[in-house]
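Every protein chain except one is present and positioned as in the full complex.
Now for chain A:
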Amino acid sequence: MSALAHVAGDPDVTPAPPAPEATKRGWTAYLLLLPGALWLGVFFVLPLVQLAAVSLQSRYPGFPGYYYRDVNFQNYAAALTDYAPHFARSFLYAGLATFLAFVVAYPLAYAMAFKAGKWRNLMMICVIAPFFTSFILRTFAWSQILADEGWVAGTLNFLNVLPGGNIINTPLAVVAGLTYNFLPFMVLPIYASLERADPRVIEAGGDLYANGFTTFRTVTLPMSMPGVLAGTLLTFIPAAGDFVNMELLGPQRGKMVGNVINDQFLAIPGGYPVAAALSFTLMAAILVMVFLYVRRFGTEELV
């Protein structure tokens, strides 16, 4: 995922001529690593251990909202049976959004890498800059754009292509919001890997009488696979756990798993254990998917 370096706008990252060998040994490595590893240990690993403990707690009979320390997998059973549709929706919407983001991001990344010339840096800034408007303000703006009286719904209704007659408060709006919000995380890694590709290789495809599409499918796309891989992960993972797009754009019923976790933790008293079990199930499902996906498509070391 060194393609990620470009998320930060460092255009100079190119593979080194001979790979620098990690030859140094000794205690210095541990000294350098220690503060950061300690931080991740205390504020990432330890909280997850605590969350795991919470997910196994049992209900106090007769005291709603109170729990005691236990090893009880009931919460997981509840999480999987009661909220299976929420998981399904999360993965479906995130999957659709990831695919759409890929379709939208690729031409932009391609143009930035091969066609933009001196405009390249400016385009890069344009991709990152919307972050600073706050994604919640922008998602709220989408709720205005997609509103029933807005021009998007108006046009689609005029053309008679909108089955229900509205976009806002439907799953369609949620997928649109997810696609929009995580688009930069798809663009930048694809751009990074395309930029490293040699344009002459693509020209060679044309010289060998491949048409545009064949060249793209057999030459360009495979060369950008590391970026596509990183981009799909960076889009799918946050999209699957998101609840803001559903909250601001989606329907009242048929929420995603992120909404359930958020409500259980912050709005429902004593909701911690089931929410913890849901969180762990979500994390495990995503890690398994990431693992299988990287095994299937992975072309380089991921970190």
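Just so we're on the same page, a contact is a pair of C-beta atoms (placed from the backbone, for glycine too) under 8 Å apart; a residue touches a chain by one contact, two chains touch by 3 or more; residues count from 1.
Note that in this section contacts and distances are computed from a predicted model.
Q: Select, from "YeeE/YedE family protein", "SusC/RagA family TonB-linked outer membrane protein", "sulfate adenylyltransferase" or "ABC transporter permease", the UniProt-recorded name of the complex's unshown chain.
A: Of the names offered in "YeeE/YedE family protein", "SusC/RagA family TonB-linked outer membrane protein", "sulfate adenylyltransferase" or "ABC transporter permease", the one UniProt assigns to the missing chain is "ABC transporter permease".
Q: Which chain A residues touch the hidden chain?
A: Output for chain A: 1-2, 4-5, 7-10, 12-26, 28-30, 32-33, 35-37, 39-41, 43-48, 50-51, 54, 104-105, 107-108, 110-112, 114-116, 121-123, 125-142, 144-145, 147, 149, 180, 183-184, 212, 233-234, 237-238, 240-244, 248, 258, 261-262, 265-266, 272, 275-276, 279-280, 282-283, 286-287, 290, 302-303.
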